[in-house]
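A single protein chain has been omitted from the complex, and every remaining protein chain is retained in its original position.
Chain IDs A and B follow the sequence of writing; residue 1 opens each chain.
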Amino acid sequence: MTDHDGTRTRNGDATGAEALVAEPNWLKDKAVRFLDSDVYFSFKRSPVTIVAFSLVMLLVLGALLGPLIAPQNPHDPAQLNLMDGFTPPFSANQFTGSFYLLGTDDQGRDIFSAILYGLRISLFVGVVSVLFAGVLGVTLGLVSGYFGGWIDTLIMRIADIQLTFPSILIAMLIFGIARGLVPVEMRNDAALYILILSIGLSEWVQFARTVRGATLVEREKEYVQAARLIGLGRIPIMVRHVLPNVMGPVLVIGTIGLALAIIAEATLSFLGVGAPPTTPSLGTLIRVGQDFLFSGEWWIILFPSLTLLVLALSVNLLGDWLRDVLNPKLR
Amino acid sequence: MIDRPLLSIRDLVVEFTTRRGVLRPVDGVGFDIARGEILGVVGESGAGKSMMGSAVVGLIDRPGRIASGAVLLDGEPIHRLSEEAMRRIRGRRIGMVFQDPLTSLNPLLRIGDQIVETIRTHLPVGEAEARRRAIAALDEVGIPAAARRIDSYPHEFSGGMRQRVVIALALAAEPDLVIADEPTTALDVSVQAQIIALLKRLCRERGAAVMLITHDMGVIAEATDRVAVMYAGRLAEIGPTPDVLTRPKHPYTVGLMRSTPSTLGAGGRLHQIPGSMPGLRAIPSGCAFHPRCPKAFARCDRERPDPIPTAAGAVACWLYDPEDPALSGAGEAEGTAT
Partner (left out) sequence: MLAFIIRRVGQAVAVLFTVGLVAFCIFRFMGDPVENLLGQEATQADREALIERLGLDDPIPVQYVRFVGNALQGEFGISYRLGRPVSELIAERLPATLELAMVSALFALVFGVLFGVYTGIRRDGVLANIVMSVSLVGVSLPTFLIGILLIWIFAVELGWLPSFGRGDTVAITENWDSVLLTASGLKSLILPGITLGLYQMTLIMRLVRSEMLEVLRTDYIRFARARGLRRQAIYFGHALKNTLVPVITVTGLQLGSIIAFAIITETVFQWPGVGLLFVNAIFFVDIPVMAAYLLLVGTVFVTINLIVDLLYFAIDPRLRFDAPGKGA
């Protein structure tokens, strides 16, 4: 009964909203359709998701605007004042009187600024790694599912073997190999790209397996057969017909993968085999901050850790929510 | 009644409180079972038969509960007992047999261990004695080479054999009453009769009463002393099996008989009751059967009939209301030979 009423109210809303748009143009039409969609409906009804989404947006905004809103450039030695070193958070330095919201480290570096800059690196590496993993995984999955045969066997064997090992181990190994292949003097500059490569290569399997499964199902459907009959090539068929049907699961894997990639990046950087000290990510900041835990300067490690925690947890929650909304069966 | 009945169900109401309101799969059912008696409970699926059986042994899961009414075992109320006290009754005084023998046995435990465990839970016997009894029990239900088969796992038995094991388990602690919930529905037709015969024989030998829940009129005719007909969570009619089968009173029972390829050889063509049983969310007012009833009249959709005593049973139908002389003859015309 509730269900029935609920549907009716929502439809009623939609009619109301449509009536408001006197001359619907394309964009407004889209917006109305989005506001009436199941996705938005379930978003509105999940406070946890709203909070998680707001936090992610806040952090992304902070990362994008970092250089504009940060009080200092933490990596420009000229802007650091050694006298401001170890200023505790929320209070002025006892000698210089300078105020730093989240305190400073041993060299007088503003922790808040360092976090904003670190967030840029963490998000950049995370997002690009997942995009890389996604493009690679979706392509290999489509190829594997659509063509079958030996190429399918080969790709899936590699996927199976890779799945035997934890992805962080794969990422470390690839990082080590890539680092070995890059000339010594370029290692620091290339570090971020090596990081993206290793995290991306360690995460493509989930995409590939899902897309392959969906492709196998779609391949047999009549519209694909029909598209074939009218002479469409294999690649246009895959891109135009199969791809849109697997976008839902791919989006879910991508979001959860983003959380994993952010954690993987932080872990590698924490271990000292990720982002170099010249471009520190959140993980690098935590690695550096660990030394100050014992001498009582807890803020140097606490705030970067909290930022990482909030970021990872929020993205994870978003991913969980998206999974439940888009495909309850995908678990 | 001179003897105190073994089991007495009085005005039992089972309610499920859901977000969409309160559902009543069992709504005011009452009857007795005497010692050693085999009572059939018949009705379409969804009539509340199984739910009533579960309610008797306190196996209704949340959000369901016994909302009102009483269940008396040997005169003692058992519907408000603690979980622990109820546990001591289950298996020991009331045994149960469920529908699907393939899923009733724990696939990872040897059948012997499952029987021994049941015996030792309820009876003060040692491991060796329990095992001896388990072999005897398996032997009794007709498992060949019981002493050897006792250490087999459930998947090593066929469906019929597994149901025999289930019966052995239900009887292991020698209960006074067995509630058998569709014990043959999941079995091959060729095996069904054997299982019913086995259940009947064992219970007669031990003097155990049986509540045999089924939708199969053949099983009712074959095995039961009395039969209770349920419709939409309510008792429609109850009486000695031969009476109900040959001279059904309630229009629903009449329809049920006509729609069954009869084992009693009644001629004529097969009938169908128009419509279908209402869902729990849409129980009609008054007599729940009235929208489908060929004999419904004004009163039927206004007032709900309580079971009205007849010669050897009861029927919940206004056609048999003794205080309504205008109608007293009409119902008789249908089923009686008198």
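One rule holds for everything that comes next: a residue touches a chain if its C-beta (ideal position, glycine included) is under 8 Å from a C-beta of that chain, and two chains touch if they have at least 3 such contacts.
These numbers were taken from a predicted model, which means no experiment stands behind them.
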Problem set entry | Option from A:G176, A:P236 or A:P277 whose C-beta touches the chain left out | A:G176
Seminar exercise, completed: Answer key for B:D11, B:E127, B:E156 or B:E205 versus the chain not shown reads B:E156
Exercise. Which residue, B:P5, B:G69, B:G91 or B:G218, contacts the hidden chain when the whole complex is considered?
Worked result: B:G91
Seminar exercise, completed: The one of A:L101, A:I151 or A:L293 in touch with the missing chain is A:L293
Exercise. Touching the left-out chain: which of A:F270, A:F303 or A:W321?
Worked result: A:F270
Problem set entry | Missing-chain contacts mapped onto subunit A | 161, 164-166, 168-169, 172-173, 175-177, 179-181, 259, 263, 266-267, 270-273, 286, 290, 293-294, 298, 301, 305, 308-309, 312-313, 316
Exercise. If you put the missing chain back, which residues of subunit B would it touch?
Worked result: 57, 59, 87-92, 95-96, 98, 100, 103-109, 117-118, 121-122, 153, 155-156, 166, 169-170, 172-173
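Everything below uses one rule, namely that only the chains that are shown with their structure count from here on.
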For this session: With chain centres taken as the means of their Cα atoms, state the distance from subunit A to subunit B in Å.
Result: 58
